[in-house]
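Only a single protein chain was left out; the remaining protein chains are all shown in position.
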Amino acid sequence: MYSVHSALWLREGPCGERVRKHILRPVPKKDFDFKKVFKNVNKIKIGILGATSYTGSELVKMLVSHPSVSIEYVSSQSYAGKRLSEIFPALTKINDDILISPQEAIERNVDCVYSCLPHAASASLLLPVIDRGIRVIDLSADFRLKDPAVYKKWYCDDKYTEHPAPQLLEKAVFGLTEYYRQQIATAQIIANPGCYVTSVLLPLLPLYKNGAQIDMIIADSKSGVSGAGRGLKQITHFPEANENFTPYAIGHKHRHTPEMEQELSAAAGRPVIMTFSPHLLPVNRGILSTVYIKTNITAAECADIVKKHYANEPFVRVRESSDLPTIASVANTNYCDIAFTGGDDGLPVIAVSALDNLVKGASGQALQNMNVMFGLPETAGLK
Amino acid sequence: MYSVHSALWLREGPCGERVRKHILRPVPKKDFDFKKVFKNVNKIKIGILGATSYTGSELVKMLVSHPSVSIEYVSSQSYAGKRLSEIFPALTKINDDILISPQEAIERNVDCVYSCLPHAASASLLLPVIDRGIRVIDLSADFRLKDPAVYKKWYCDDKYTEHPAPQLLEKAVFGLTEYYRQQIATAQIIANPGCYVTSVLLPLLPLYKNGAQIDMIIADSKSGVSGAGRGLKQITHFPEANENFTPYAIGHKHRHTPEMEQELSAAAGRPVIMTFSPHLLPVNRGILSTVYIKTNITAAECADIVKKHYANEPFVRVRESSDLPTIASVANTNYCDIAFTGGDDGLPVIAVSALDNLVKGASGQALQNMNVMFGLPETAGLK
Amino acid sequence: MYSVHSALWLREGPCGERVRKHILRPVPKKDFDFKKVFKNVNKIKIGILGATSYTGSELVKMLVSHPSVSIEYVSSQSYAGKRLSEIFPALTKINDDILISPQEAIERNVDCVYSCLPHAASASLLLPVIDRGIRVIDLSADFRLKDPAVYKKWYCDDKYTEHPAPQLLEKAVFGLTEYYRQQIATAQIIANPGCYVTSVLLPLLPLYKNGAQIDMIIADSKSGVSGAGRGLKQITHFPEANENFTPYAIGHKHRHTPEMEQELSAAAGRPVIMTFSPHLLPVNRGILSTVYIKTNITAAECADIVKKHYANEPFVRVRESSDLPTIASVANTNYCDIAFTGGDDGLPVIAVSALDNLVKGASGQALQNMNVMFGLPETAGLK
Partner (left out) sequence: MYSVHSALWLREGPCGERVRKHILRPVPKKDFDFKKVFKNVNKIKIGILGATSYTGSELVKMLVSHPSVSIEYVSSQSYAGKRLSEIFPALTKINDDILISPQEAIERNVDCVYSCLPHAASASLLLPVIDRGIRVIDLSADFRLKDPAVYKKWYCDDKYTEHPAPQLLEKAVFGLTEYYRQQIATAQIIANPGCYVTSVLLPLLPLYKNGAQIDMIIADSKSGVSGAGRGLKQITHFPEANENFTPYAIGHKHRHTPEMEQELSAAAGRPVIMTFSPHLLPVNRGILSTVYIKTNITAAECADIVKKHYANEPFVRVRESSDLPTIASVANTNYCDIAFTGGDDGLPVIAVSALDNLVKGASGQALQNMNVMFGLPETAGLK
């Protein structure tokens, strides 16, 4: 299908400059396959660091059916030299590229680099790429927090004592597409939001933007196990995660907390502190957040505000209180479903939101951001 | 194995009133099997209504290994005439009794009747049994609420307009063993608490009893699917419940809410209203409740109070905040695990509790109550 | 590809012969929405009977992203009048059409009708549609068996005594795309193969076609629960299917058996009888078949034959014996993965195949067949 879309793309984009730009861009030396040059000459060239992570393979799955991009390389430290499809047999015939080392990868010239590396490793590897002016979308936490001190408090330790490039924090744009679309369009560095973060911010931010007063926030969140990554841990060993349900780092301990508080404070215009309680859910993918707030408006008013706010958003669906979001309704999609209920007799209003932690919570939103950055239809490759 | 001791002890050594009492009890006429008479002469005779429910079959599983009881009948409306083990192949060779109809069942004379019937059906069927002075343990909601008006508000509808025996509500004892042990010992009617209810009350009641001031309660609870019963519903159809997570009746809508508020208000000495948000978890058994409270004491103080309070309880385990309860740690046991955390920077204190909805949340606690009622060791048949 | 390019390109601007051909096709009267006419004038018009089944909703999910078709109606007996997205919240904003009754549906003029109805119901409803010359793809078993007597033996009973249109059985083409592509291209009636059937035939047929001698076939198959449909049954109630694994109708009892034997016999040129043992697997989707055969060639030779045979097939992947198929590798795709192993010391050769029962096992193959029928790229809407 993709050459079809590709033709479509040529028609649909506001294409003039971009096409010229692409045609003018020197074809990478390594590449003499005429067919491929021809096929990809107008495509946005993508590199993926940490391609063997769950977010990395998810990105590949989506990008291969994206009409306007070509994956130039997939990179992995531990599996360099093997084919991506050896690590993920599901990708056989979909992407059989040989994984290159991060060191080799960052030398390559592409239009956009996705980093699916863990924090610390990510920023350090991206620095030279950023210096060469290449646009990057970082799925780690390295560029999410504006304040280096806050970053240090939550992410650094004796071995990793400082952010490698605090000066870049201001330059980076927080990749919550629905809120920073304009800045994203022209940004060089996108700090893709955390999965939990997206599920908590999308229902709450419109309330602040519309002047609602919110006095208490408790986000009780539940995430599928893929959110914990591909690394082996006892808690994610099948016989221990299956038929189980586990709270962890609840209260004010999880690293996604400062990220939420930063964005909520910005929206509120005053410091916001909240309770965030993540739980491990025995499913592969999906996050559902049940968010309790004390506010001066009703659940129905909250729903109206949010419905209006997201009226034209392709990936947010506001549901009725009689039809609460569930994980099954958003799994394997880029949707975030939202509903409001509660609030009777002075009890807290309850926002419920659900998304797929690997899609809208990570790779899908990253791809959505890329679409915005390169002037592509925002839903390209996502529907 | 306390059970075995007790059994042997009853059979072997001489043993005070209980034996005399039992020996004096006339052997039911129907029973001429000498071996069975001999074997069961000193046993407490049990009848089970609604034996083909999950709570019913769970009861059977536990009672067959209880040293001091004999199951006189298992009853079922829909399956009368079939063997219990035809409905639950797992019970083959464990209990192969033929199910009798409720109508026939309630005519039988036994020492104790468990009702695993749904509300409304339960009270109506139990009335004649209660009239004959037989002790009953009702796992339905029919005798839990003291106020008929509250019962009517939450449980009645056009077809079922009134509680069949409001006069009995006062007489019934709420079967939260750890709190009503003394009344249970002499009660004729036990209203066995709801599964969610037990998980929310056990961590909170000791705080009230110790004079803590609690200004807000939000119970975010997650339950395994067996809690929804054996009846077929789309939401519990495997392909729709599996890989899913669903909030339902959240806020102040679920029928377990008034039960919690009744007991919390009694403990607080003033009306308590709370938020209760149940969620459907894709596991067979287990409930985990994450309970947020605004209180004048710290999480550590809460833990100390609760630890002291339950020091001698065989089925409550208070854990450290570094070792939060999980569903896997309590599944298939009668334990309720509890821990406290949170409360920093004025944020709510968080109580986490976990239990098995079919055991401590239903049949296990029912059996624990029976042990108390008949002066048996409280852990008999439960460990 | 070319025809699709222009098919798409057509939407935007004027074009050559193909357009005339399209423009000559009468626009259904009911349709006066200019925008929709314009947008869909060149699209293949689709109707779906039984849209609220799992195969039906899966079809909708795939068809909405197919570049060359438009869904004209979705139909359901039980839910007529409701929106499809009320039954499947996941389809909100994807397809919010109102379900029409089958009676109304079969009156509509479309280019192609998919039937996701159960057997018996399906054939009866499709007859008038077939009479009007509309092309149909039947996902039920009604047109799969060539011999009415065999159909009667396996599918009829006292209430449903005869196939409603035995004369059509010969006319229908068995929709195993890889084997009947040519006949499918011009067929009016496609009998889409059973899910188990596809997983068993794809590894075995090439062996027969290449003259291998096969003396025994035992297919031990395991299927996800969606294969049992959306109808509520005790065996698919979550607490009974979860953490369970159940053999059913094993040996020579399952209705997919005659279908396999018909195709294997045709390929062998002699009657083939086989053992087929289905098992219910606690996953939502996927079938894995472990097929034991006595043959005169080695597993390696089998693999070579099958690899060659499927070299140009877009949806069959032949794996090494060191990299056996798994359900996770094919879930949510139209791939069937195949590998061969075993056969040492005169033991049986073992074929392992895996596919997604709702995709390659049903709706995906149905869509693949539609692509063939209408001269579209075979992978359109499937990758």
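By letter and in written order, the chains are A, B and C; residue numbering begins at 1 in each of them.
The working rule: contacts are C-beta pairs under 8 Å (C-beta built on N, C-alpha and C of every residue); 3 or more make two chains touch, one makes a residue touch a chain.
Keep in mind the model is a prediction, meaning the values are calculated, not measured.
**Q** Which of these touches the unseen chain: C:Ser78, C:Gln182 or C:Asn244?
**A** Missing-chain contact among the listed residues: C:Asn244.
**Q** Looking at A:Ser65, A:Ser124, A:Ser265 or A:Asn284, which makes contact with the chain not pictured?
**A** Here the residue in touch with the unshown chain is A:Asn284.
**Q** Which of B:Val225, B:Val330 or B:Leu358 sits in contact with the chain that's absent?
**A** In the complete complex, the chain left out is touched by residue B:Val330.
**Q** Can you say which of C:Val69, C:Ile189, C:Leu264 or C:Ala331 touches the chain missing from this structure?
**A** C:Ala331
**Q** Could I get the residues of chain C that touch the absent chain, sorted low to high?
**A** 218, 220, 222, 240, 243-248, 250-252, 273-275, 277, 279, 281-286, 288, 290, 292, 324-328, 331, 341-345, 347-348, 350, 352
**Q** Tell me where the left-out chain touches chain A, residue by residue.
**A** The missing chain touches chain A at positions 54, 224-226, 230, 232-234, 236-239, 241-243, 282-284.
**Q** State which residues belonging to chain B touch the missing partner chain.
**A** Per the touch rule, chain B residues meeting the hidden chain are 1, 4-5, 8-9, 12-13, 65, 89-90, 92-93, 243, 317, 319, 323, 326, 328-333, 335, 337, 383.
Here is the rule we use: only the chains that are shown with their structure count from here on.
**Q** If you average the Cα atoms per chain, which one ends up farthest from chain A?
**A** With centres defined by C-alpha atoms, farthest from chain A sits B.
**Q** At the chain A/chain B interface, shared numbers over all numbers used: above half (same) or below half (different)?
**A** Shared-number fraction above one half, so same.
**Q** Would you kindly give the rotation angle relating chain A to chain C, two copies of one sequence, based on a CA superposition and rounded to a multiple of 5 degrees?
**A** Angle of rotation between the two copies: 180 degrees.
**Q** Taking the mean of the CA coordinates per chain, how far is chain B from chain C in Å?
**A** Chain centroid spacing, chain B to chain C, equals 48 Å.
**Q** I'd like to verify one number: the distance from the centre of chain A to the centre of chain C, where each centre is the average of its C-alpha atoms, in whole angstrom.
**A** Chain A and chain C have C-alpha centres separated by 35 Å.
**Q** Rounded to a whole Å, what is the gap between the Cα centroids of chain A and chain B?
**A** 44
**Q** Do you know which chain A residues sit against two or more other chains?
**A** In chain A, the residues touching two or more other chains are 243, 326, 328, 331.
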